[in-house]
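Note that one protein chain of the assembly has been removed; the remaining protein chains are unaltered in position.
Going in written order, the chains are labelled A and B, and every chain counts its residues from 1.
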Amino acid sequence: MDIMANVLLAAGCSPAMAHALDEVEAFVGISSALLVNMGTLSADWVAAKKLAARKAVELGKPWVLDLVGCGATPVRTASCLDLLACAPTVVRGNASEVIALAAAACRGASGNSGGVRGVDSTAASSDALEAAKLLASQHRCIVAVSGAVDYITDGTEVVAVRNGDVLLTLITAAGCSLTALIAAFLAAAPPGPGQQLLATAHALAVFGLAAEEGLKLVPRPGPGSLRVALLDMLHLMEKDAVLAGARIERL
Amino acid sequence: MDIMANVLLAAGCSPAMAHALDEVEAFVGISSALLVNMGTLSADWVAAKKLAARKAVELGKPWVLDLVGCGATPVRTASCLDLLACAPTVVRGNASEVIALAAAACRGASGNSGGVRGVDSTAASSDALEAAKLLASQHRCIVAVSGAVDYITDGTEVVAVRNGDVLLTLITAAGCSLTALIAAFLAAAPPGPGQQLLATAHALAVFGLAAEEGLKLVPRPGPGSLRVALLDMLHLMEKDAVLAGARIERL
Partner (left out) sequence: MDIMANVLLAAGCSPAMAHALDEVEAFVGISSALLVNMGTLSADWVAAKKLAARKAVELGKPWVLDLVGCGATPVRTASCLDLLACAPTVVRGNASEVIALAAAACRGASGNSGGVRGVDSTAASSDALEAAKLLASQHRCIVAVSGAVDYITDGTEVVAVRNGDVLLTLITAAGCSLTALIAAFLAAAPPGPGQQLLATAHALAVFGLAAEEGLKLVPRPGPGSLRVALLDMLHLMEKDAVLAGARIERL
């Protein structure tokens, strides 16, 4: 939660983190977008996640589901399915998580793990493209698969984003922070067809680019320096640098 | 909690964080001061906060209430009022939080939000000065309003502190860490009238100064570097630098 909140603050947003059952709905009421992260799965947290998601849908606010560790345990997969049924605007996971969710959505929450071991992916993002398209079509949402190349799809269109650095896989909650940024970009997206897909792709590009640009300033890059540089660069990056550096491609 | 604990360690203190109902009182027993932070509002955490606060009062130990997000949701405002009734030594909030608490204290916990949106303030600290004086007088405590200028009052005296940097608003838990430092300074304050007010002002000055001095060493300041530099400087800063750099003024 710490790095997620700091990523949002560095990018100019105003994050608030809440999980108490009796205030999550009120927080959704004063928010521009909601992020539901599956990292912590205590029973009362899961109940609060559902309450918050339903409130967001009721109020017409965008909400994003982060599939942390989907497929790693049966409880985790089942909880992700429960939240998927609450109509997220965007679902974000790594390849293993998206494959596990699509498999579970097809045959119920039982079955094997789709290559998930813990919370890190054992598959390439392109391996999950068909699973992502299937999920997006069936659940009328946008699915973002992050990896060396990120893929974003609404079931029909597919956008690839080629920003980022492999060192991002060595800092915890990099994926979670990315999802938080997607929520922020959705909050700021103009209305209209395709705008949420584009906003999601832009969030992925900006996050990856901040890592790339940040690492250029570090004499001896490692995961500790990357965390610092990422936050600095999200704050310092000029719009021009973003426009010039984003590697977004419609497939 | 991570940055709060690191701020305290860097400043030479020995922090311990506990929220289990059956050990918070024992922890207060071995502590020199207590910090109660309203960030997490699960029912059992709130119960533990009250137990801890009452134990501190019973043992005559100073305790500090951090108003995180007071005014953002009805539950949050009501919980802050509950803790205010437990006789804190110092209450710390941003302008919006202090205004919301004062309004709620006057008319019960219902009513509007006093300009709170999430946990960031939408008001300047000077806007909250009258609310702070009112709270301090009515509840016989010290109220600290942090912002571009910090104000500390016991209801009669007002002290302004002009240290800090606007970049502090872009790192999460900066306010919370500041409150933790207030608790540490209270633990070390000599007895006598006005000493707790002064200790609170000194904590605010030292925290702000550590940020200022730290940023001087960073070639390209951003929120990531600030976190690192703040912790380094709290450890490295000499007493002389603090005395020379503190901008504290009695109003």
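In this text, a contact is a pair of C-beta atoms (placed from the backbone, for glycine too) under 8 Å apart; a residue touches a chain by one contact, two chains touch by 3 or more.
Predicted model, so just to flag it, every value in this text is computed and none were measured.
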item	value
Candidate in contact with the missing chain, chosen from A:Cys13, A:Ala72 or A:Ala160	A:Ala72
Of A:Ala103, A:Ala128, A:Ala173 or A:Leu204, the one touching the omitted chain in the full complex	A:Ala173
Interface with the unshown chain - residue positions in chain A	2-3, 39-43, 69, 72-76, 113, 117-120, 169-173, 220-225, 227-228
Positions on chain B contacted by the hidden chain, ascending	2, 5-6, 9-10, 14-20, 22-23, 26-27, 30-31, 44, 217, 227-236
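The rule is simple: only the chains that are shown with their structure count from here on.
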item	value
Chain A on chain B, rotation in degrees - Cα superposition, rounded to nearest 5	120
Geometric centre distance via CA averages, chain B-chain A, whole Å	33
